[in-house]
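Presenting chain A:
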Amino acid sequence: MILWAIALFPMSAALISLALRRRSAVLIWIVAGSLVELVLALSAAARVFRAGAVSTLDGHIALDALSALHLCLVAVVSLLSSIYAREYFSHESESSLDDRTAWKFGGLWFAFIGSMVGVLLFNNVGLMWVSMESTTLASTFLICLHRDRPSMEAAWKYLIICSAGIMLGLLGTIFIYGASPLAGESALKWSTLMDSAAQMDPRPARIGFILILIGYGTKVGLAPMHTWLPDAHSQAPTPVSAMFSGVLLNCGFYCITRFVPIVSTAVGDPSWCRHMLLGFGLFSMLVASLFILGQRDLKRLLAYSSVEHMGIVAVGMGMGGGGTFAALYHTINHSVCKSLAFFCAGRTIQERGTRDIEKLSAGRDRVPVWGSGLLVALLALIGCAPFSIFMSEFLIVRAGVEEGQVAAVALFLLAAATVFAGALKPAISLAFGVGKSESRPPAGPVRSAGTAHALVGILSLVLIGLGVWIPAQLQTILHQAAAVIAGN
Partner candidate 1 sequence: MSDLPHTCLLLIVLCNFYVLSTGRLANLIRILSVEGVLLSLIPLPAALAGSAHAAILVAGTLAVKGVIMPALLMRALRSIDEPLDSRPIVGAVYSLIPGFFILAAAFVAGLHIPLGDAFDPLIGGVGLATLVTSMLYMVNSRKAISQVIGFFIMENGILILAVGIRHGLPFVIEIAILFDLLLAAMIFGGFIRRMHEVFTHTDTSRMRKLKG
Partner candidate 2 sequence: MSGAIIHWAGHLALVLVASPLLFGIISRTKARVAGRTGPPLFQPYFDLIKLFRKGAVYSRTTTGVFRAGPVVAFAAILSSALIVPFHGGRAPLSFQGDLVLFAYFLGLARFFMIVAALDTGSAFEGMGASREASFSCLAEPAVFLSFIALARASGSFSMSEFLSVGLIQAWPSAAGPALVLVVASFVLVLLAENARIPVDDPATHLELTMIHEVMVLDHSGPDFGFLQYAAAAKLLVFGAILVHIVHPVRSAGFLPFLAAMGLGLALVAILIGLIESSMARLRLARVPQYLVAANVLSGFAVLLTLAPHS
C-alpha cells in the first residue's frame, strides 16, 4: 500500500504543481511535496529495515534493504535540493525564472523525482529500465531550464548520450532475460532472476552484464562514458546539479548493482563482475583526477569529482569483501557532501558572478556561510580526515588490502593523491585567498537567510558526524543492503 503511495505521489505532485501558476507557490509546493515524499519513504524504509523486504503487484513493485537505502537518499536529497531551490531561485532575477518557467520546473522536478523513485521501486528489471530511461527524458529540460546556448548544448549531449547508453542497457537486460530459463512477465522480476540465476546460461549473462555495465555506466558517469556529465552538471541550475550528483548517479549505480549478484551466480565466479567494476572504477578515477588537476571552472571541478567518486564506489564494489559495505557507505557520504558542495558553489557563483576558481577566491569574506560550507565540502571531497568520505575511502582501501588487491589499491591511492594535490589549492584559495580580479565590485559580505545557515550547518555536521561515528542502526542497514548485493 505504502509502496503505491510512494510510487504515485510524485506523479500526482507533478500534476498538482502544473496546476500552480505562481512561481512562489511552485517553490513552496516542491518543498512541501518532497517533504511528504520523504515522510512516506522513511516510513516504508523503516518497515523494510525492521521486517525485511515488502512488495506489491505480485512482486513487480518491491522494496528491499538496498532500494530502501537509496530511496531514503533520493527523498532526503530531493527535500534538501527543494529547500535550496527556494533559496537559490529567490536570488535569481525574475526574468531567469518567470512564472512559466517555474511552472515547468515544478512539473519536471517531481517527474524527475518520480522516475528515480520508480527506478528504485520496480522489482522488474524491464520496468526499472523504462523508468531509468524516463529519468533522462524528465531531467533534460531541467538542465536547459534557462534557454541559453551552453545549457541547451549540455542538455542535448546529455539526452543523446544517455539515451544511446540506456539503449545498450536494454539490450543487456534482454540478454539476461534470454539467459534465464524462465519466460513471461515474472521472469523479469529481479527476485525471480536471482532464484533462477544458478540455471542461467553463463555466456549471454556475461555479454548482458557487459552491455549493462556500459549502458547504465553511461548514466553513472563512468569513464569513458562520462563525457556528458561535466557539461550537464556545470550548466544545469544548481539545485538540479545537486540532484544529478547526489542521487541520479546513485540510481544508475543501483541498477548495475542489481545485476551483479545475478551475473555472479550465473557465471559462478563473483570475481568476474568485480574485476570489471574495478577496471572501470580505477579508469574513471584516473581520468577524473587528471581533469580535476587543471580545472578552473568550479562547477566542472565538482562534476569531475563526481566522476571520481562514482569510480571510487565502483572500486569499492569491485574490491569485494568489506568493499561493498564501504561502497554503499561512500555513496551516502558522497550524496551528502556533493549536495553541500553544489549548494555552496551555486550561491557563491550567484553572488560573485563568475565560476572561475581563479577569480572566486576569498569566499569566506564575501559569502561567509556558503564560503565556509564550500571549504568544508571540498576538503571532504578530496578525502581529508575526519570527514566521512575519508572514512569510507579508508574502509575501501582496507577491504582492498584484506582481499589482496594490492595493485588496485596502489592505483586507487595514486588517483586519490592526484585529486588531493589538484584540488587542495583551489579549495584553500576559494576560502581564504585574495581575489585576482573581481568580476563585480566587492560589496560587503552577503547576509544569508536562516535556511542557508541551517543547510550548511546540518550537512557539515552530518559529514563530520558520519566521519567520527557511524550509528549502529546505519551500520546494520548498510550490512543488510550489502547482503542484498552479495546475493543472499
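On the choice of candidates, all candidates are chains of the complex that A comes from, given by their letters.
Keep this in mind: contacts are C-beta pairs under 8 Å (C-beta built on N, C-alpha and C of every residue); 3 or more make two chains touch, one makes a residue touch a chain; residues count from 1.
Note that this is a predicted model, so its numbers are computed, not measured.
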item	value
Selected neighbour of chain A [touch, this complex] from 1 or 2	1
Complex contacts: residues of chain A adjacent to candidate 1	124, 126-127, 130, 133-134, 137, 140-141, 144, 147-150, 152-157, 159-160, 163-164, 167, 170-171, 174-175, 177-179, 183-185, 187-188, 201, 203-204, 207, 230-231, 234-235, 291, 294-295, 297, 300
